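Only one protein chain is missing from this complex, and each of the others stays in its spot.
Showing chain A:
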Amino acid sequence: MFTVKIRRIITAALTNFWRNGWVSVATILVMVLALFMAGSLILFQVLLESTLAEVQKKIDVSVYFLPDAEESEILHVKKSLEQLSEVQGVEYVSRQRALEIFKERHADNTLISSALDELGENPLGASLKVEAKDPSYYEAIDVFLKNGNFRGIDKVNFRQHELVFKRLSDTLSATRKAGLGVSIVLGAIAFLVAFNTIRLAIYTSRDEIGIMRLVGASSWYVRGPFLIEGAVHGFLATVITTLLFWPLTLWLGPKAQTFFGGIDIFAYYAGNIIQFFLMLFLIGVTLGVLSSFVATQRYLKI
């Protein structure tokens, strides 16, 4: 009996969907708008996050060692740093490598290169480039190095850049917060528009709902087709929206990459299209079913 009822509910839903053609099309279009907004916000967040990460990667703290520091000591410091949860990564620049970098940088300055040759030995110390997970962690890393009683450390260049770090860190977190705030507001608007469109569509069926109840249908038997229809609207809107994003990101991707310097959102979109589809599908179907549920509730009171 249960399966027969389910089958009847699904048949009724599909028949209604087809016979209410224009209402279905209008509802799907509004839902496409809402899902498009949701999808854009996800892509915007990804773009913002990758751009910020790019900026963040450009800053680091260097720990300079004295030229006579033992390599084992340096590696010990490196290991200790790597064990910190705040640290993203540590890069070891050996004395030899430091000299090469120095020479490369001043290759066209004969005075410096001849002075180096004169000196005969490598005057540079090794260093560690420390990248934190968040710019606000650098201070803690600095304190860790000061209190750690590590030997051979010449200086840590954190204090010199402290102000820049602080500003950058504040800017990054403010941008993230603003991005999230804008996303929530726009997402809520899109959700409300779609929600009310579905409610209006069901408002036109309020008499039918009452008739079905008076003829002896249970609440769930009346409501079922509306919920399934909502899910169908959500599904079709998801398919349309996912297809729409393909040419859009293809066109926008390279432009955004040149401008923001983050990742290519087309590559991101193409690579995550299944997750993207599932995400929109979840939003679309929830939106369709939930709105239909709420909208039918008040007309089922008969």
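Rule of thumb we're sticking to: a residue touches a chain if its C-beta (ideal position, glycine included) is under 8 Å from a C-beta of that chain, and two chains touch if they have at least 3 such contacts; residues count from 1.
Going forward, contacts and distances are computed from a predicted model.
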Practice task
From the list "Cell division ATP-binding protein FtsE", "Cytochrome bc1 complex cytochrome b subunit", "ABC transporter permease" or "Electron transfer flavoprotein large subunit", give the UniProt name belonging to the chain omitted from this structure.
Solution key: "Cell division ATP-binding protein FtsE"
Completion exercise
Touch with the missing chain holds, among A:N16, A:S183 or A:T197, for A:N16
Practice task
May I ask which residue of A:M31, A:I74, A:M212 or A:L236 touches the chain that does not appear here?
Solution key: A:M212
Practice task
Go through chain A and note every residue touching the omitted chain.
Solution key: 1, 4-5, 8, 15-16, 19-20, 207-208, 211-219, 221, 300, 302
